[in-house]
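As you look at this complex, bear in mind that one protein chain is not there, while each of the others sits in place.
== chain A ==
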């Protein structure tokens, strides 16, 4: 990785000032991650911390890169960059291409601990039911080809005791709200498609669920779940 300290004279900023900016970005990421319950943090928000007082164009990139390194080395967190590659069809034509490109990048924090250590020491039992619901919904959409009409999704969820108008599920509370939270966290995105019978709402996998490592692990666990039932299923 490039040593950004060499760029400091060109950026007209001292080491202390740069360290201060990096600290502010790291602090923002840590607290925002908790405040948003793990929803992605927009790159634009991080850039604003830098551009509030400094005008150099390349400075935000330098500061964010160093913040990524420090989060890894100090906290063991990976600040994973996600790109919103497929804007939803409802937004097409409304937002200019420049603005959508600027808003497209976002970051999520992912623990770099090994799976067994994470499961033993970090995983929060009190929020495990939300993780389970997230996995199940992503899996159903993935197996439906990455896109599923709302009606079909609820058809599968009903088989597991989750109903659209249920606001007081014993484990998950308001089911519709729980599904909406997945959209906010960018695991899913909603699209409206006009069909012969009017507009149909379709759920599609978003960038966070399409992210390489997450997608692979989801497919792996799906195979494990189904493989136990059908012994003859061939796994590629």
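In this section, a residue touches a chain if its C-beta (ideal position, glycine included) is under 8 Å from a C-beta of that chain, and two chains touch if they have at least 3 such contacts; residues count from 1.
Note that contacts and distances are computed from a predicted model.
Peer 1: Out of "Non-structural maintenance of chromosomes element 4", "Anaphase-promoting complex subunit 4 WD40 domain-containing protein", "Response regulatory domain-containing protein" or "Coatomer subunit zeta", which one is the UniProt protein name for the chain not included here?
Peer 2: "Non-structural maintenance of chromosomes element 4"
Peer 1: Please pick, from A:56, A:70 or A:156, the residue that touches the omitted chain in the full complex.
Peer 2: Considering all chains, including the one not shown, the answer is A:156.
Peer 1: Using the document's contact rule, name the residues of chain A that touch the chain not shown here.
Peer 2: That gives, for chain A, the contact residues 28, 30-35, 38, 75, 77, 109-113, 115, 118-119, 122-125, 127-136, 139-140, 142-145, 148, 155-156, 159-163, 166, 169-172, 196, 214, 217-219, 221-223, 225-226, 228-230, 233-236.
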